[in-house]
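Let me give you the structure first, and then I'll get to my questions.
Yeah, one chain of the complex is gone here, protein chain that is, but the others are all in their spots.
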Amino acid sequence: MHKPEIAITRERLLAAREMVLNMGPQHPSTHGVLRVILKLDGETVIDLDCDIGYLHRGVEKICENRTYVHIEPYFDRLDYVAAVSNDLCYVETVEKIAGIEVPEKAKYIRVILTELQRIASHLLWLGTHAMDIGAVTIFLYAFREREEILKIFENYFGARLTANAFRIGGLQYDIYDGFEEQVRAFCRILPERLKEYETILNENRIWLQRTVGIGILTAEEAKDLGVTGPVLRASGVKWDIRKAFPYEVYDQVEFEIPVGENGDTYDRYLVRMEEMRQSRLIILQCLDKLKKLHPGPVLGKVPKVIRPPVGEVYHSIESPKGELGIYLVSNGTAFPERLRIRPPSLINLQALKKMAIGHLVADVVALIGSIDIVLGEVDR
Amino acid sequence: MELFWTIWNHPIVSEYVVRRLPTIVIVLFVILTVAAYLVYAERKVSAFIQARLGPMRVGPYGLLQPLADALKLLSKEDIIPARAERSIFVIAPMISVVASLVVLAVIPFGPGRATITDVNIGVLFILAVSSVGVLGIILGGWASNSKYPLLGALRSSAQMVSYEVAIALALVGPLMFAKTLSMVGLIEAQMTDGVWYVLYQPVAFLIFLVGGLAETNRAPFDLPEAESEIVAGYHTEYSGFRWALYFVAEYTNIVISAAIAATVFLGGWHFPGLTRLAEPGTGLYALLAVLIFAVKVFAIVYCFIWFRWTFPRYRYDQLMSLGWKWLIPAALANILVTGAVLVLAQHLGLVETVRTEAGERLVSLWPWGKLFLIAASLLIGVPIVWILLAVINRRSADFNLRVQRQIRLPERGEEEIFAEV
Partner (left out) sequence: MAEPRRTWKQVLSRFLLLDLIKGLLVTFKYQAPKHCYTEQYPLVRPKVAERFRGAPRLNLDPETGESLCIACNLCAIACPEDLITVVEAVREYVDHEGKTKKKRVLVDYTYDTSRCMFCGHCQDVCPTYAIELTQEFELAIYRRKDFVWSWEMLEKGIEQPIYTR
């Protein structure tokens, strides 16, 4: 019955030099539901197209129909592996437009938690990226350390993944007893664990062959594409919103911005590894300062119903993936007129085509991993 | 009926079929069980490496897990994709399994009747039959009429062909010492010489191990089934029992390549002092010998598992360049160096060719001969092979690979930052 059709397919298959391969939306290493349409010559990628939207939930539209307090939990579900950073961005935007003051102590706690989230997000990235390249064990090691952070989150937020205790004007909870010790204990083990990952990967000849010189993105290209975050820094551009437009208390702590040189997959790996170390330093400094502020309020004066004045505001933070921005238009009511999210993953994903063409299928997988996308954020 | 008994009593049939039947049945049973438990071992070892526990729920410490897996696979629906080439799709996994099981015929598991048969071209037989196995993979990948299996099959055909060359060439070195192709002969040669060939042939052993990993599709050479790239490679469209056949073939192949490495390079079932423990020819002797062989095989299999869960995966072109630009030249150079060393040793009168019933044997007469051969392989063989490889690959990317510039930050210690806080 199907015979003629098969014959046609075969002839086509034999005659054509190119093969179109649909990688995803169900594929082990597209990090969710990304569909990459690859045009292959043998295994070499000659063209590539990303098909997104499989996880579209219309968050921006939902936000137009919710009050400012109600919107908060939806932000956990954008970049669901870095929920705290998303929440921070949202509450800061609303604080900015409504002119709400946040107590000093709350700021420090917020920074500690967001930096922990950055480490957690980077650990997850490390695990999945290494797994894409074939080193499965790193994945479980990274998840073990991430688990320690999630335990802290569970204790503080009451949830592990969709952590949600940031409130407009401060925080829902004060720190729990033993918070400082738990965070410090984690900071103690982190450097040696990072060192272990690096002994497995950094010098490994297979890892080097798979990452060095793969998907080079020059500084110019990166800027043209609007890429942000570690991907941009690996290309040699020293741009970090924590330094450029310091929010919270980032101007009061000391840290360095690791910058790469070659803009290849290996540099992106190195930059993120170093960022984890820097985040750890930030956390330790904040813990020291938090001690002096300890018995103190964590929630500022917030009106019962938040009605920001008519106007618009753009606020962005350095999320683990890059610049996460929110553009908010207020019409003076309890509901936002328009809320637009600038997701770093979506914009970084646009660099994939530039990086991948000319490489092999296996490299595409490594490159998707090295951009560090989360589809919840890409599709919104 | 008459005819049956005539055939049954025919000397050739009785020699090669009837007398071997019990061994064949035992070996098949044991190897298939071992293959099933190898999956368990793999899962356990990988779990321990990854700070996990592995299977724990079925039986104590999950010991019955292979049984549960087998039951599950048997009871699963057998799916043949609509556009697949049915007959080839059905036959392909069988080819793989048969090819890997046939090789068992010449593996010397122990002395005397513990080995199914001793073919005088044992090594050639293994190389020939095991290369049929790749046919099953290619056909399976093609017959699925799907893209990921096709890519997997293409990758595997290129990989198997390249690495088979390296493996065959690596085996030539030990054969030059043993002067026989028979697997049993190889063990006897190592027994009479009293030295395992891994000492004479470290380069060949390394090449064989790497090639063996590649032949059995193990990480870091698991490209034909690279999960993160091409989903499951050639067996993406297979399910249930047909998939189980591929699985059995794969794990049997691991046992086989470990067994060959143990036989050729680690003295097979022989261990120094074994004859003192038990009289050759007795049951105890055979049992001890089989145990020793099993330990050696497991040690190599453990290394295979250990490598798999540590290293990242090679890329397709890197795999090819490793095979053709590193392993094959190294194996060729190794043969040349070994030949030269042997000629030199014969000139110096350190080794001698002895005629025995089984054929010629190369015997190093006294400790100096052995010492000379070991020293020569380490001090002459290894550097020469390395220099040659360095010359061949001096312009290639993987030779010039170096740690990239590390991320440099201003030199400020933790203490300094916290002094200000």
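Letters A and B mark the chains as written, and numbering starts fresh at 1 in each.
Operating definition for what follows: a residue touches a chain if its C-beta (ideal position, glycine included) is under 8 Å from a C-beta of that chain, and two chains touch if they have at least 3 such contacts.
Please read these numbers as outputs of a predicted model, since none were measured by experiment.
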One chain isn't shown here. Among B:Trp8, B:Phe48 or B:Trp368, which residue touches it? B:Phe48
Looking beyond the chains shown, say which of A:Ile200, A:Leu293, A:Val313 or A:Ile357 touches the absent one. A:Ile200
Omitted-chain contact residue, chosen from A:Val69, A:Val249 or A:Val313: A:Val69
Had the left-out chain been drawn, it would touch chain A at residues 66, 69-74, 76-77, 137, 141, 144, 147, 151, 154-159, 162, 164, 172-173, 176, 196, 199-201, 203-205, 261-262
Residue ranges of chain B at the interface with the undisplayed chain: 45, 48-53, 56, 306-307, 309-311, 386, 402-405
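One rule holds in what follows: only the chains that are shown with their structure count from here on.
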Just how far, in Å, is the C-alpha centre of chain B from the one of chain A? 43
Parts of chain B lying in touch with chain A, wherever the complex brings them together: 46, 49-52, 82-83, 145, 147, 151, 219-220, 222-223, 226-231, 309-318, 397-398, 401-407, 409-410, 412, 414, 417-418, 420-421
So in the complex, which bits of chain A are touching chain B? 2, 5-6, 9, 19, 21-22, 27-29, 43, 130-137, 140-141, 144, 200-210, 212-213, 254, 256, 258-262, 266-267, 270-271, 273-274, 281, 284-285, 288-289, 360-363, 365
